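My structure is below; once you've seen it, I'll send some questions.
Missing here: one protein chain of the complex. Every other protein chain is in place.
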Amino acid sequence: MKSTEEIFALLKEKFGDAVLELNTKLPKEAVIEVTPLKVTDICWFLRDNEELQFDNLILLTGLDDDNGEIVKLEDGTTETKGGTLSVVYHLESMKLGHKIVLRTTTGRENPEVETVSKVWACADWHEREAYDMFGIIFLNHPDLRRILMPYDWEAGYPLRKDYKNPEFYHGMKVPY
Amino acid sequence: MGLLDKEFSDDNIVISKVDDLLNWARLSSLWQMSFGLACCAIEMMATSASHYDFDRFGVIPRPSPRQADIIIISGTVTLKMATRIKRLYEQMADPKYIISMGSCSNCGGPYWEHGYHVLKGVDRVIPVDVYVPGCPPRPEALLEGLLTLQEKIRNESLVKKSV
Partner (left out) sequence: MLKTEQMVLNMGPQHPSTHGVLRLELELEGEIIVNVKPHLGYLHRCFEKHCEAMTYPQIIPYVDRLDYLASMNNEMGYAIAVERLLDIKVPERVEYIRVIMAELQRIASHMVAVGTYGIDIGAFTPFLYLFRDRERILTLFEKTCGARLLYNYIWVGGLSHDLPINFVNETRDFLNDFKKTVIEVNNLLSYNKIFIERTANVGVLNVESAINYGITGPNLRASGLKWDIRRNDPYSIYDRFDFEIPVGEGLHGQVGDCWDRYYLRVQEMIQSIRIVEQALDQLPEGEITSALPKRIKPVEGQLYSRVENPKGELGYFIVSKGQLQPFRVKVRPPSFINLSVLGELCKGHLIADVIAILGSIDIVLGEVDR
């Protein structure tokens, strides 16, 4: 069983600049920040290293950080320009009993993160959901389609903070 | 026995209107399409299980829309599901009836404001005969809804009403 600090030191030694920082400022959970285009390698290491053995991906969460610039459009509504989207990974080792939280941040305009669906099979659907809700593109994902919303949904990604719902879908009125 | 009470004489002749006979036949064996959507489907199951026993009103679940007379929309109708519900409704043979069970299918229920993927009321895609309120309605409420529907069928007529 290892603490987050020890795991961070191990990762920093192995991956250098790809592991950005250990964020312990927020209460309750310490977060290891990593770069989005190295996630797969880091996760393979986390899973297969004898001392770590993170065999279980508990949860993969998409997040809209809501830190962009809010622009007023002509029709009176607002839109967010710039800013970031994040993906948070909760990992656990069932054998050794330790847990960590990884977080990777990517730009909102062209959000690209490497997939971990080869490392943990359950990440497949989690990533599809994050794509569906936030539009985060997971590079090398085997089957990146919408999962909960209809396949032909064109109005954007619903859980982004500046999402606007369409008036009609297939002739059905959507608002109340 | 309602319509048949004391109607038989020694001659074994029943006198009735065609309307009444048809309506009586229709309302006494409303075969229901077994089709659960969400939370209300569990209450619908409870209604057809041992304690409340839907069977005694002639309601028997049928898995195919072609054999069903009544469809109970039991739960939240989403936009993705709405087109399928419309299709299922169109596949049912006439005469067909709809009970909208629960707030969600009546009007969107708790999801009316922020539900970007919820259809606010199933009556936006198919016509509804009886609305049963509640979230979820108790089995008794669903039974009441069914009795109301039976009452509605009892008053139907083959004759086109003049204006």
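Lettered A and B in written order, each chain numbered from 1.
As a working rule, contacts are C-beta pairs under 8 Å (C-beta built on N, C-alpha and C of every residue); 3 or more make two chains touch, one makes a residue touch a chain.
Because the structure is a prediction, the values reported are computed rather than measured.
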| item | value |
| --- | --- |
| Option from B:M81, B:M101, B:V132 or B:L149 whose C-beta touches the chain left out | B:M81 |
| Selected from A:T4, A:N56 or A:T84 as touching the chain missing from the view | A:N56 |
| Residue of B:K6, B:R56, B:H114 or B:K161 in touch with the missing chain, whole complex considered | B:H114 |
| Absent-chain interface as seen on subunit B, which is shown | 33-39, 41-43, 45-46, 49-51, 61, 63, 65, 75-76, 78, 80-81, 84, 88, 110-111, 113-118, 135-136, 138 |
| Absent-chain interface as seen on subunit A, which is shown | 26-29, 31, 55-59, 61, 63-64, 66, 88, 90, 94, 97, 101, 120-122, 124-125, 133, 146-150, 158-159 |
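In the analysis below, only the chains that are shown with their structure count from here on.
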| item | value |
| --- | --- |
| Intercentroid distance (Cα basis), subunit B paired with subunit A, Å | 45 |
| Residue ranges of subunit A touching subunit B (in the complex, touch as defined) | 148-150, 158, 163, 165, 169-170, 172-176 |
| Sites on subunit B touched by subunit A in the complex | 79-80, 82-83, 107-108, 112-113, 116-117, 119-120, 124-125 |
